[in-house]
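A single protein chain has been omitted; all remaining protein chains appear in their positions.
A, B and C are the chain letters, set down in written order, and residue numbers restart from 1 in every chain.
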Amino acid sequence: MMSLTKIRLFYVTKKQYKYKLMAYSGLFWTLAAVQTIAILLSLGGTGGWNMGRGTILFSIKTLSNEIIVLLTFLWAFAVSVILTTKSYRDGDAVFVSNRLSSNLANGAFLITYCLIGGLSAVLGGAVLRLIFFFSTGGLGIVSQNFFLSPTELAAGFAVTTLYLLLISTAGYLCGILVQCSKVFVVILPSLFFGVLILAGRDAGIREMLLQAINFLVHESSFIMLTLKAILITAVVFGIALLISNRTEVRK
Amino acid sequence: MSITFAPLFLLILIIALICLAVYGAKLVIYIGRIKLGWLLTGYFALLICSPVVLWLLPPERLSHPVDATSLRKAEAAAQNLFPVALTGRPQSVNGVRTLEWQFRLDGESLKVESSRPNPFLNVMVEKTEENDGIIEATYFFTGAILGMIDVSAQVRKVEVTLTENTLIITEPEHYKIELIKFSQDFMAAQILGEDAVRRPFVFDLIWEQLLYLRIPQGVQLQKSDYYLLSVPLEKEDAR
Amino acid sequence: MNAVECRDLIKAYGKLKAVNELSFDLEENKITGLIGRNGAGKTTLLKIIAGFLQKTAGEVKVFAENPFNNLTVSANTVFVDDNMAFPQSLRLGELLDEAAGFYGNWNMGLAKGALDYFSLNPRHYYHQLSKGMKSTFNVVVGLFARCSLTIFDEPTAGMDAGARKDFYRALLKDYLRHPRTIILSSHLLNEIEDILEDILLITEGKKLLHMPVPNLREYALGLRGKSYILEDMANSREIIHISNVGDGYAYLVVKNDITEQERYKARLVGVDITAVTAADLCVYLTSGKKGGIDDVFNKN
Partner (left out) sequence: MKLDTDIMKPIYMQIAEWLETEILAGNIGGDEKMYSQYQLAEIFNINPATAAKGLSILVEEGILYKKRGLGMFVSPGAREGIMRKRRDGTLKQLIFDLVLEAQRLGIPENELMDMIRMIKNGLKGEMKS
């Protein structure tokens, strides 16, 4: 009588998660690269105000971590898509896995890099401030908003991470759809831009789109925002899981 | 997030999506090969340390906003300087600073020239009762407050000299006074509120200047680089 | 008990049926050779058994469960082919550590020993290896995972003769120590024949035969002699293969139901009766009753 190894889903998922952290460490290198580029781009300022009076130009350059956060969003989206590509799925199938354990481990990995992404994007703002402080010696730097308070850091980290989660799961779903059928390579972008174009023409659609965006963007209660983000993330991830459960691996 | 940045964001998104679709597999292989642990560690160590270093920086090295009273005073000075000068009593404006020159003019005519092609300064001329050949030039200027920061120290002053019968006004060359202003983390702002932690910042400039000349009655003003406004206006009106 | 059971298993890609109504059982703890020519459906079949691909119709059971997307089957199955997607950022030694974490029966001592024997440096990266070295590493993982169901799909691609021989020897020795169900697919039947217990021969997704290797060696006989004499003998028999050797001579492969008396008679009339090696037989069986490549030359 053969003795089968009985294996628990949780155990495999945990193993796979650790395996992914080791195997995909290269992805964090890309995060560092993307954020370094973002910091360099941010040096030029994200806005400003100028007034000329005779021979004098009075200028206020505004700086923010917007570019860093936005590029981190893009990075998270890209990484999520990459996670669903064939070579990464096949990487799972090399060792013990099923689609559920694979997806759960991906989910855990996704949360991990959203946390790291969120933290680093917020801290990127601090780096930006240091760069300006040490290059000017502090002269001409407005003290307002300069010293990031722990509250501000924590809030920035939390909200950025929540948005990263939303974007990553969206990317993950897109990736899963594309892996399911290559038709989605065409469908998804056309859907995206189609909605944008329609919103530009039709006030009703624009209103709906804005409402959808405001559902998140105008939520000023942290608890409500967290609940909304987690709910949406869970639903989107659930859909991705259902679809992926039917796909074949190592074709 | 600034609206101007949205198209760029979309463009990058499109490019990224296309690249992913076309080069996805290759990209994955390429990424996998990169393993620069120390670089990664260095980057994240820098990130972690930066807020701590930030908190250790001396705040006094930064530019702090002026208090409300000084702001109001500077504003009042800037607003009043012109109207009051037109009445012939610019020295009566509160908070206005001055630079004064005195020249003795030989002759009956005066020309006012600029050292640079495009003169900007407002010049007012008052004819005095006496005929002693003394020309008084007074440069009036208010404090300069750029976006709530006092930048008066950085504003360069005007120079006035007299050679023969020509008054030469030297305005400073082109220069820039720049402030660097950090925005609040727009992600944090969503739950903290834009103004929750600090006062609003005003993007504005408070600064006025003018040159006030007092010349003897008999001196003839020649055609000059500057438009010379005669003051006080009441006198003219009365005549 | 059967480790693998297939009933009328079909895997279709559009109209093409890569696996076509395949039915067979693999008894547990046997080494079975899955033999077939390129495109016969071996890899598809193995991937269905490993749970990677979804069957189209019919039934497939591994350890009495449907293997597709099944964690128990995955935990007890290791699938080795020349397309193992090992992550590029891990060293060979780290990969072994990971494998050890996933497979309960993993034998690290033997795996490390094998790595050493095959001169694979545990500090190297998988993607730096040559094709043969990659295959060697793959089989080391496959072998010492010691899974109840061990599947090797053309595992020796790129390996030199010495390494292949060592692998087969290692496979047999580890099998003796730790019996398990092994499926070994290869087109080099010659090399693996001795270590196999059963052979499953498929062509165009269909089963041709499934029997113990010794039976396969006695399944057919080769007759060589004058064409007209052979024609006579071939009359009432099941012919597997005919080829014209030239000069009025022919080579005939028939099913082995020749009696001792007929054998005696045949030798008297100058017909050579020879055994047909399992490898040759498989080639003859899978190429149908056509005369093989010789026919192409004879006709044109």
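Assume a residue touches a chain if its C-beta (ideal position, glycine included) is under 8 Å from a C-beta of that chain, and two chains touch if they have at least 3 such contacts.
Being a predicted model, the structure only gives us computed values, none of them experimental.
*Asks:* Touch partners of the unshown chain, restricted to the chains that are shown, please.
*Replies:* C
*Asks:* Of the residues C:I183, C:L196, C:A250 or C:C282, I need the one that contacts the missing chain.
*Replies:* C:L196
*Asks:* For the chain that's not shown, point to the residue among C:A99, C:L115, C:V213 or C:V254 touching it.
*Replies:* For the chain that is not drawn, the touching residue is C:V213.
*Asks:* For the full complex, which residue in C:S23, C:N244 or C:T277 touches the chain that was left out?
*Replies:* Only one of C:S23, C:N244 or C:T277 touches the chain omitted from view, namely C:T277.
*Asks:* Any idea which of C:I31, C:L71, C:A85 or C:L200 touches the chain not displayed?
*Replies:* Of the candidates C:I31, C:L71, C:A85 or C:L200, C:I31 is in touch with the missing chain.
*Asks:* List the chain C residues touching the unshown chain?
*Replies:* Interface with the chain not displayed, on the chain C side: 30-31, 168-169, 172-173, 176, 190, 193-197, 212-214, 217-218, 267-268, 274-275, 277.
The criterion applied here is as follows: only the chains that are shown with their structure count from here on.
*Asks:* Farthest chain from chain A, comparing Cα centres?
*Replies:* Farthest chain from chain A, going by C-alpha centroids: C.
*Asks:* Contact counts by the stated rule: is the higher one at A-B or A-C?
*Replies:* Spelling it out, more C-beta pairs touch across A-B than across the other pair.
*Asks:* Mind having a look at which chain is the central one, using mean CA positions?
*Replies:* The most central chain, going by mean C-alpha position, is A.
*Asks:* Could you work out how far the Cα centre of chain B sits from that of chain C, in whole Å?
*Replies:* Distance between chain centres: 84 Å.
*Asks:* Using CA atom averages as chain centres, what separation in Å is found between chain A and chain B?
*Replies:* Here chain A and chain B have centroids separated by 40 Å.
*Asks:* Calculate how many whole Å lie between the centre of chain A and the centre of chain C, each centre taken as the average of the chain's C-alpha atoms.
*Replies:* 47
*Asks:* For chain C, jot down the residues that touch at least 2 other chains.
*Replies:* 87-89
*Asks:* Multi-chain contacts only, two chains or more: what residues does chain B have there?
*Replies:* Residues 29, 32-35 of chain B each touch two or more of the other chains.
*Asks:* Residues of chain A touching chain B in their complex?
*Replies:* 23-30, 32, 35-36, 46-47, 49, 51, 53-67, 69-71, 74, 77-78, 81-82, 85-88, 119-130, 132-133, 136-149, 151-153, 155-156, 158-160, 163, 178, 185, 189, 217, 219-222, 225
*Asks:* Residue numbers of chain A touching chain C in their complex, please.
*Replies:* 1-7, 9, 12, 15, 18-19, 22-26, 87-88, 90-91, 93-101, 245-246, 248-251
*Asks:* Which residues, counting only chain C, touch chain A once they are in their complex?
*Replies:* 1, 3, 28-29, 47, 51-54, 63, 69-72, 74-76, 79, 83-90, 94, 98-99, 101-105, 148, 180-181
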